[in-house]
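Worksheet: one structure, shown below.
All protein chains of the complex are present and in place, except for one that has been dropped.
Chain nomenclature is as follows: A and B, assigned in order of appearance, with residue numbering initiated at 1 for each chain independently.
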Amino acid sequence: MKLAVMSCIHGNYEALNAVLSDIDAQKADQIYCLGDLVGYGPHPNAVVEMIRSLDIPTCQGCWDEDIVEGLNACECSYPSQLAEKRGHLAHEWTNRAIHPEVREYLASLPMTLRQDNLCFVHGSPNSQHEYLLPSMDGFTALERVLSTEADVLFCGHTHVPYVRDLANGCLQVRVLHPDGVEREHQFSTPLKRIINVGSVGEPRHGRPNATYVLYDTDTAQVVLREVSYDYERTCADIIAKGLPLIFAWRLARGLEFAERADDPSHICQR
Amino acid sequence: MQWAILSGIEGNLAAYEAVLQDIRRQHSSVTALYVLGDVIGLKGDNEAVIQRLRSRRNGELEPQVCRGWWEEQCFSLYGLTGLPKAPELMAQFGSDGVKHLWESVSRESVHWLRSLHFGFHELDCLLIHGSTVSYRDELTPDTPAIQLCDRLIRADANTLFCGRSGLAFACWITPYQLRSTVTTLDATQSPIEYGKTPRRIAGVGNVGRTSGKAGYALYRPGTNSIQFKTVTYGAVRDFAVTER
Partner (left out) sequence: MPHLIAISGPSGSGKTTWISQFLKAQSTPQFYVCPGLGEISVDLARIGYRFPWVQVIPEAQLKAVLADLPEQATVYFEWGFHLDLGSSFLAGLPCQRIAVLPPDLAQSEWHAWADQVVVGNPVAAPANGHLPEIWCTPLTGQVFDPPSLDALLIELTGGAYGQVQRMKGIFEMPSGQAFYVDFVEVLPGMEYTELNIPPWLGGRPSRFSGIEVVGWGLEQEAIAQTLIDGCLSDAALAQYHQHYQALDPTLDPVEEPLRV
């Protein structure tokens, strides 16, 4: 079975259309979406309507959550004061623009999705706000996959796609009890995998192209797809809708509007 | 240098006094006293324990106290942090528990509890009630190894002292093998081998929960050794086991 997995569309309808056409051409059997349908981009309603009309199983992203619950992310989820101010502008605009039924739909989204040995989340199994970066400590990354009891963990949120194979994981545990009893055991895992599917509508790999991932459940083969689209149209719409001009400038360069946080694994206690 | 580390007085003043007495009796003197949360609870006299912690007697060490699960329930009841109305407390101890906790801690004491730290980083150790993930994170020797490993990495410490489980144990974790290979749009990077030196999670026991028997831990940074102590304040005599 061939899966197409995408994430972080961020109201960019042009990019979503291009990715859906590419998925069609690649003849995928099933599509999954890892959230952040709205925020920053000019067409949040159209994006949600498209995802709903195609009945694509979707988990909730941090932006979807904020639109539902109100902006309550602590400032730690922004990398800079500037990014925070811009994030607030984008949030306020999106909050005004979206239709009630879209908000309801976003509220209904689950945090995680499962299919056999695959697990789908937005950020990490712990939180929609946690970034699983490729540079994260290997054992920490392994813990995230193991906590889901799946073999493959699909995530987004960082806006840069990657595949990370975690092989031959092994830990040794020696327990000492106060009564002097010592116990030793070993723990090892077969190959585990993190697949970050990148971003459809707000790429951050230095090019304006949309990214998503194809996964073959029979062969476990992964293909990172990069799809060009008419980003200038999205940029023009960003400007026409009165969103900050800098969003268009960054989109055209493949620079995310808000960069990642300093301490990516930080989980705020809200 | 020797630290006494304890947790879970839970309002039991007699148990805490017994521990303090045992600390005074140590051959090599204790140079620091850490209290890893849960100074209050349902069974004892919360106000008396808080007063005792705040009023140091002549020659006594200043206790370094951090917040625990019970303190967080109290903050929740007072609407100070987290969800209001302490749903965790309600689920575990019902409305009687909620009522009792509310009545047994004065507003002034809540204010003092609020000034406490989440935990302490000292030398290469983290001392905390649960873990850096949460005050409710309950680590035991039976917690999956990878999860213990994750908590140690997050703690950024060689020894993580915690108190949530109430158990006394030391657990050495050695993450000794893992091969990570990252493929991006542009290239497949050369594999990275992870593998680290052993690190340790220690549960420091519980002072006040079991009547007549209080547990705490002594730690010597110089030799990196932990000694678990059980103090009986009744007929049974003391015993201790050293872990190296």
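A few notes on this one:
What we mean here is this: contacts are C-beta pairs under 8 Å (C-beta built on N, C-alpha and C of every residue); 3 or more make two chains touch, one makes a residue touch a chain.
As the structure is a prediction and not an experimental result, all values here were calculated from the model.
One chain is not displayed; in the complete assembly it touches the shown chains A. Contact with the chain not shown here comes from a single listed residue; of A:Ala83, A:Val102, A:Val160 or A:Ile194, that residue is A:Ala83. Within subunit A, the residues in touch with the undisplayed chain are 79-83, 85, 245-246, 249-250, 253, 259, 262.
One rule holds in what follows: only the chains that are shown with their structure count from here on.
Averaging C-alpha coordinates per chain places the centre of subunit A 35 Å away from that of subunit B. Only residues 82, 133-134, 141, 144-150, 153-154, 168-185, 192, 194, 196, 198, 205, 215, 228, 230, 241, 243 of subunit B touch subunit A when the two sit together in their complex. Every residue of subunit A that touches subunit B in the complex is listed here, in rising order: 134, 137-143, 146-147, 160-180, 183, 185, 187-189, 198, 205, 211, 222, 224, 226, 265, 267, 269.
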